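Every protein chain of the complex appears in place save one, which is left out.
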Amino acid sequence: MKRYLSLYKTFLAQYLKILMEYRIDFLIGLIGFGIIQLSGIAFLYLIFAEIPNLNGWSFEQIVFIYGFAQIPRGLDHLITDNLWILSKSIIVKGQFDRYLLRPINPLFHLVSEVIQFDAFGELLVGIALVIWSMIKLKITVSFLQILLFILTIISGAVIYTSIKLLFASLSFWIKNSHEILWMNYSLSDFSKYPLSIYSKPIRTIITYIIPFGFTAFIPASYFLNKGNLYTCVFGTFAAAILSFIIAYTIWLNGIKAYESSGS
Amino acid sequence: MLSLKRQCEIYFPFSKSVIQSNMTYKLNFVMSICGGLLKTAVMYYLWRAIYNSSSQTALNGFTLNDMVMYIIISFITSRLITNSIDFQIAEEVKQGSIAMNLIKPIDYHTKLFFEALGKLIQELIFFAIPTIAFLIMIVHTTAGNQQISLSNIFLYFVSAFLSFCILFLINISFGLIAFYTINIWGLTYIKFAITRFLSGELIPIIFFPLWVQTILKFMPFTSLNYSPVMICLGKIDLKQSISLLLLQIGWIVFLFILSRWIWNKAIKRLTILGG
Partner (left out) sequence: MIYVENLSKEFCIYKRQPGILGSLKGIFKRDIEIKKAIENISFNINKGEMVGYIGANGAGKSTTIKIMTGILTPTSGKCQVNGITPYENRTANAQHIGVVFGQRTQLWWDLPLSETFTILKKIYNIPEDQYNTRMEFLSEVLDLDSFIKYPVRTLSLGQRMRADLASALIHNPKVLFLDEPTIGLDIVVKEKIRKAIKFINQEYETTIILTTHDLQDIEELCDRIIIIDSGKKVYDGNIKNIKKDYGYITTIEATFSNKNDLSLSNLSFGFKLDSQDLNLNIEDNKIIIRFNNKKVAVSQIIACLINEVQIKDLHIYEMGIEDIIKNMYKAGELNA
């Protein structure tokens, strides 16, 4: 564990150096991802000019949920972006061997190769929106709640990672699973708004099957005093652990399949 | 100057090869449509909740039914006109293969145009036409108060084609920026974010504050999505439709000149710096 942390620190330092070399490009990426998120907020703003509330949720509350959604998403985006490349081309081009040739965990090896700083666009906008809406809503948080907030954010990121890992691992069998991953990743759009606006089958899917609901709306509603501690916070935590176990099992099986078939 | 027919004979194989290579991965095509449909579904539920929360049945002249049609046609339009020419140019600049394309006895712009056209044809045949036919059937059988007239559909396809040309020219100019930066990915993302919002793909332009609408009149964005969709839905009369089409043509002329100008500058840079 200590070795992995020290390794990751080395990678981080290296990528930061590269980042400093290409400052302008980093800024561009950051602005890009930031603008996308801001256009979503502008959209909500235009809508709330027409209606007093959305299904009982005020503009500020919706902004809180929307902003909350960006943070786990950005965190996962920052750390595990290479999973997209796995789904798209690593197996197709026969480049997976290298991850099996070093005495470190192959998943760590794969993921540590890319740190996607563009994700700060999502992270910064998300954090700004959460803080802005909290001030507007006059939400005060205790120290314990800050800890719970961090717990749910990390859990949410783990859920994102697990879903990506699961569908990216399918590439061990079908070579290219990029579009399948993209399709399932698209489901995360549902979690940006209150789940109550959706029909029952969709709610079921994004709560129990592809659990994006736990990456934003469910934990966020706890902090808005609209949900209880157990389902919202511990439910999120449990969903994260469970999804990671399932995804990691599939990943391990994928490697096994790779070991028996080669490239 | 070669005749148009001869030009098509030379360049149409580029379109064909794009279609062929895309159709080798049919499952990917289907999945990408499914992903888009999911995003559209989110918008549908959101609008449903918005109308449920409103005391009025129509917002800015749009009923919920109108709005559902709007987001669906919007989705179809964005799939139709989207191309990744900017990435393609950037990739060729990065790999240095753009020089190879310049020494071939074909016009690079025309070649790119026909490649984008290939994707358009593919989307048209395998997605847009079937989906629109299906929509017309649904609308007619449920006998809603609104009907999509065939003349509107025809004008829609004309307008969508013009949108395609506008976006193509915008993308060409963007791709050439790759000569100046390596993070073309970030730049195209900014372009994507801006065009998606300001073209009315997310929400009809009429929902925007008046001053924004005024500014947008002087920009090409609404010609990308809002114009064809409004024409399709019959939200505007024939005279207005024609003037929107003329405006689109105007933008094409302007952007064509602009893209050629940028191109000449970029090429000069290429020949000086040697790629």
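A and B are the chain letters, set down in written order, and residue numbers restart from 1 in every chain.
The rule is short, and it goes like this: a residue touches a chain if its C-beta (ideal position, glycine included) is under 8 Å from a C-beta of that chain, and two chains touch if they have at least 3 such contacts.
Model, not experiment: these values are computed from the prediction.
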(request) Have a look at A:95, A:199, A:228 or A:253 and name the one touching the chain we're not showing. (result) A:95
(message) Please output the residues of chain A touching the missing chain, sorted low to high.
(response) 3, 6-7, 10-11, 14, 18, 94-95, 97-98, 100-104, 113, 174, 256, 259-262
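Following the convention adopted for this analysis, only the chains that are shown with their structure count from here on.
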(message) Counting only Cα atoms for the centres, state how far chain A is from chain B in Å.
(response) 29
(message) Considering only the defined contacts, which chain B positions touch chain A in the complex?
(response) 25, 27-28, 31-32, 34-36, 38-39, 41-42, 45-46, 48-50, 52-54, 59-60, 181-183, 185-190, 192-194, 196-197, 202-203, 207-208
(request) Would you pull the chain A residues touching chain B in the complex into a rising list? (result) 22, 24-26, 28-33, 35-36, 39, 42-43, 46-47, 49-56, 118, 176, 178-180, 182-183, 185-187, 189-190, 192-194, 197-199, 202
